[in-house]
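Every protein chain but one is kept in place in this view of the complex.
Chain IDs A and B follow the sequence of writing; residue 1 opens each chain.
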Amino acid sequence: MSNKAIVSFKNVCMYFGGVKAIDDISFDVEKGQVFGIIGPNGAGKTTIFNVLSGIYKPTSGDIFFHDRRINNLPPNYITGNGITRTFQNIRLFEGQTVLDNLKIAHYSHIRYGIMDVIFTSNRFKKEEKRIEEESLAILDFMNLTSSAEQKAGALPYGAQRRIEIARALSCKPEVLLLDEPAAGMNPVEIDELNQLILKIRDHFNLTVLVVEHQMRLVMEICNEILVTNFGKKLTIGKPDEIKNNPQVLEAYLGKVK
Amino acid sequence: MISKKKNNLLGDVIPVIIIAVILISLKEFKLVSTSRLLILQYIGLYSIFVLGINMVNGYLGIFSLAHAGFMASGAYAAAISSRYFFKESWMFPLILLFGGFVAMVIGLIMSIPSFKAKGDYLAIITLGFSLIVQSFLQNWRFVGASKGINNVAKFTNIYWVFGCLLFAIFIVRKFINSKYGRSLKAIREDQVASELVSVDVKRAKTMAFAVSAFLIGIAGALLVHLLGYTSPSAYGYTNIVDGLVMVYLGGMGSITGSIVGATLWQILIQTLKSLGTWRWVVGGGLLCMIMIFLNNGLFGNKELSDAIRAIRYYFSRIILKKNSPEETRK
Partner (left out) sequence: MVGDIPYIIMKNKETALLLQQFVNFLQLGSIYALAAISFSMVYGIAGLVNFAHGSVFTIAMYLLFYVSTLLFKFTSATWGVFVLSLMIASLGTSIVAILMERIAYKPLRNAPPISVVVSSVGVGMLLEYLALNFAGSKAKRMPNLIPDVSIEIAGTTIPLFKIMIIVIAIIAMIILSLLVRKTQLGVAMRAVSQDKTAAAFMGIDSNRVITYSFIFGAVLATIAAGLYGSAYAIFAYNVGDTINWWSFIAAVLGGIGSIEGAVLGGFILGAINVIAPIVLPVSSYKDIVAFGVLIVVLLIKPTGLLGKSAAEKV
């Protein structure tokens, strides 16, 4: 493992009965990168995020975050300690306001206990004020301020995608996992999203892992790309290397046209 | 946000004073008959009961039937404590707290199955819990087995009931407006997504069950000391359905709804008292009808303050429109 790696997979396998969703995958992600994961549908990309965020325990192999093995940690712990994600199918708390969606995600770093709540202690007031300000700042950054008091479920698709990112940022992650953030976007929107991802990375000092089909996104902004097929690692490399790799062209790009 | 604070204080203190004045005049100047006063006490203590149920069934969104078991635990614990330890009337707060705490400990244990088991399974587990508590009490000689406990000191009066109700409202409101309350609502909508934005689901569930059982236990303690007796038969299916009707009538996840639900149902069953056992036929039918026609209860998850705010907003819009048409275009 290189010392710079912030996330690394070591021979990780994830089987569902007979389905080998991930089959012996290893890779390292360096701090500050935008790391792309591509592959045809059902290649196991989402599953990589699922084991990384702790919802599934890998069948075998190890996952490291900052040299710490995180295979068996519960998802809320992993999320509260640096790795947060968005979902391929948006999963916002639709009945809550956008602001509340963000406040919920602040959970792990709010420092008050039940007694502070009951007696409305100063610490309670200070923390509530802090998370409100921080949430508003994130909304401002994501250009969502005007929807702060609206119900998340009532907003258009594009806004919901951005709210999911904003909510993930509220957990104060070091690593952000984006699962198909550009799904259903046109080229202009994708270009905007590219700028946004880079801006977020620099502003919040993040490492970004992104699963995406849209080559326009992956080839533009990724420093390194992992190509998967049928749960296996096909290759890993810089965008230019991937673009010209005949194996990849055959397994993936060829099909997409 | 900050400027609203003073307003809130006024909004909280004034209703409390008004309620106190009304209660004192009702009781001390005998403005209403004793039976009416009794109904008021039922309304108050069942409101606490419903607030408790609402923590789990409403805010957390788990379909639990454990409330009969919690109420039985609180009622019996309180009755035992007032018989053997806290015999004086000034010790009543201790009795109430004792009932609440015993129920809370049991609530903490009952939260464990909710970590893993899902919806339907959990409904059956919690039903099992309530029935087990009942069957346990039916066989426990020390508490009179199926005859129950008689001659319990009648410490409860209308001040205690409404004092406790205010306390319950206070606790629920604080809890709901904190990170814990927010996490309950998040879990209700999507448990997996909650875990993946760092919410500690186990802790949230534990707390919801604890607060729920605590409040229900206090309601149980008030009930025994109001009636002066209790028996296991009071904590079976009828009690479970009673609670569900009130919660779903008023609305899941609403403080106002809890109180409205308890008030309407208590008034209804007290007026229907002459119906005898037919009232359970009415109750069962009503529960179905609420679910079919009134999906979210009377208040849904809204509060009275939301309604007031909406009305105020509506009128301010009208005024704004009159004054500056350009402003509203934005």
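Here, a contact is a pair of C-beta atoms (placed from the backbone, for glycine too) under 8 Å apart; a residue touches a chain by one contact, two chains touch by 3 or more.
The structure displayed is predicted, hence computed values, not measured ones.
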Only one of B:F85, B:F170, B:W278 or B:Y314 touches the unshown chain, namely B:W278
For the chain that got dropped from the picture, name the residues of chain B it touches.
61, 63, 65, 112-113, 116-121, 123-125, 127-129, 131-132, 135-136, 138-139, 192, 236-238, 240-241, 244-245, 248, 277-278, 280-281, 283-288, 291-292, 295
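We take it that only the chains that are shown with their structure count from here on.
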For the pair chain A and chain B, the C-alpha centroid-to-centroid distance in angstrom is 40
Which stretch or stretches of chain A touch chain B in the complex?
53, 55, 74-76, 79-80, 84-85, 87, 91-96, 100, 103-108, 110, 112, 114, 117-118, 120, 124, 128, 132, 167-168, 170-171
Taking the complex as given, what residues does chain B use to touch chain A?
1, 171, 174-175, 178-180, 182-183, 185-186, 189-190, 192-201, 207, 301
